[in-house]
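Got a structure for you, written out below as structure tokens; questions coming shortly.
Missing here: one protein chain of the complex. Every other protein chain is in place.
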Amino acid sequence: MRRVLLTVILALLGAPRVLPAQCDVRVLVAYYSQTGHTRIMAESVAAGARSVVGTQVTLASVEAVDTAQLRAAHAVIVGSPVQLANVAVPVMEFLNRWPFPDGMRDKVGAAFVSGGGISSGEEETQLAILRAMLIHSMIVVGGGEWSQAFGAAAVTDEAPWATLPRGQVAAQFLEKAVRLGRRVATITRQLRCP
Amino acid sequence: MRRVLLTVILALLGAPRVLPAQCDVRVLVAYYSQTGHTRIMAESVAAGARSVVGTQVTLASVEAVDTAQLRAAHAVIVGSPVQLANVAVPVMEFLNRWPFPDGMRDKVGAAFVSGGGISSGEEETQLAILRAMLIHSMIVVGGGEWSQAFGAAAVTDEAPWATLPRGQVAAQFLEKAVRLGRRVATITRQLRCP
Amino acid sequence: MRRVLLTVILALLGAPRVLPAQCDVRVLVAYYSQTGHTRIMAESVAAGARSVVGTQVTLASVEAVDTAQLRAAHAVIVGSPVQLANVAVPVMEFLNRWPFPDGMRDKVGAAFVSGGGISSGEEETQLAILRAMLIHSMIVVGGGEWSQAFGAAAVTDEAPWATLPRGQVAAQFLEKAVRLGRRVATITRQLRCP
Partner (left out) sequence: MRRVLLTVILALLGAPRVLPAQCDVRVLVAYYSQTGHTRIMAESVAAGARSVVGTQVTLASVEAVDTAQLRAAHAVIVGSPVQLANVAVPVMEFLNRWPFPDGMRDKVGAAFVSGGGISSGEEETQLAILRAMLIHSMIVVGGGEWSQAFGAAAVTDEAPWATLPRGQVAAQFLEKAVRLGRRVATITRQLRCP
């Protein structure tokens, strides 16, 4: 009965719109990692995105992402180590080969990073990614909390985190990464799956 | 009959969602202006937003905007003169009194500015507004073209524009303002009026 | 005899240059503080500057600094709380009333901040101050270490620092503040006291 009514409703609405449960959102999490820190952050971002029902998440190194994957994605979350308060070269090369100017239009974009010192470029690197996304005419979001406004950042080489075993990232930063992934998937769903 | 069905439908969907044609999007264009340049840009932004069917646009000086207006808006576009590569004080005071941390969550945000010299703070001022919006957990968009990626900016005091009559803004910058307003209204509609 | 010779020398050199031991450098540390965090940072910056022989340090709230003090200073180090990833309004008002465009030319400038969360605007706020200084034609320096490249920043409201007694700042951030003050005094001496 309910299904019949829904069919009627959809016909009345006159829209080729599918139901939320049947609408898939594709989130691409693309990262570059040298020490493993950014990769761990990427895995947490991906886990956060997967926690939103109906989200298909692709997790890949920036070198492995092709244009078809970029075009298919509804959202792209880019991760980079912090190098001189900027993205690493492979991340910049990745952003430069995105289809321009219209290939990424209106997709959702977000950023995450891992850096050495506190206030040593993490903000700037996230913002460098978001600025590139704005030039690609994307819709940009952060982590949705004032403590991770620009996305999600990990600090790995300054006290009290410098003493963690090599390659590990503190839980408080992984939580930010999960939250970012969840937020991006949720907002992208809101945009794509009415 | 159709109204009855709609009532049934809405009750079944459990959502207060109205039909696209009946879904209004509220865009608030809030600006501060000393010389009139930013006000002219604001009027163009508002005109651009109004050109999207179903958009209610409020155009107001930042001092005149109250919290109820902020809460009611689905999108907020903020305009400022460029002062030391940053927003003017009344704009900063305005951003500081927005309901925080959740009052602006998931609203759409965008920025426009007018500045004196080329590459003399226009980018930074637009980005200062967008960064504040990200801290307010908003969804951020630019003008949707690579030549106005961060919103819309006017230059007024450097050649060839320094010779315009006082208070005037060149057409090429007003066009960017219109385009920004239209883009914000369109994307906000996509988010709010499925 | 030596004094006579010096007079001769100075006349010959045609420069009003005094000897290093007799050359004082004036550093102004100007801050705004609400919770006390930025004030504590300011005191550490001042202590660092004072540790350089021949440095006269003035420590003052931004509201208390007059134009004569600004003109007399060879270096100005500005401190602000982080508010929406930007300077506090009194700091912006302070920067706006500096003598422009030439009153601050070639003075040395630097920045320090205190913020709540990690990577939540500390970088951007330091950079907002530095950008304003560049527009004032100043010479800009950071803390001289990659972990404090943009000046000195304290984090006060996120783990593990959120549990410190109210108003306290962790030692690792105060050390950065001291280092910043010392670096600014040293470089200003190099510029002013050959």
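Order as written gives the chain letters A, B and C; numbering starts at 1 within each chain.
The rule we apply is simple: a contact is a pair of C-beta atoms (placed from the backbone, for glycine too) under 8 Å apart; a residue touches a chain by one contact, two chains touch by 3 or more.
These numbers come from a predicted model, not from an experiment.
Listed by label, the shown chains that the missing chain touches in the whole complex are A, B, C.
Screening B:55, B:148 or B:188 for touch with the missing chain picks out B:148.
Among A:28, A:59, A:111 or A:128, the one in contact with the hidden chain is A:128.
Considering the whole complex, the residue from C:40, C:135 or C:155 that touches the absent chain is C:135. For the chain missing from the display, the contacting residue among B:85, B:110 or B:187 is B:85, taking the whole complex into account. If you put the missing chain back, the residues of chain B touching it would be 85, 116-124, 126-127, 146-150, 153, 155, 158-160, 172.
Although one chain is hidden here, its contacts on chain A can still be listed: residues 83-87, 89, 92-93, 95-96, 120-121, 124, 128, 131-132, 134-136.
Residues of chain C that touch the chain left out of view are 2, 5-6, 8-9, 12-13, 17, 19, 100-101, 105-106, 127, 130-131, 134-135, 137, 139-142, 144-146, 149-150, 187, 190-191, 193-194.
Convention: only the chains that are shown with their structure count from here on.
Centre-to-centre separation of chain A and chain C, using mean CA positions: 37 Å.
Note on chain placement: the centre of chain A and the centre of chain B lie 25 Å apart, centres being C-alpha means.
Residues of chain A found to touch two or more other chains are 127, 146, 149-150.
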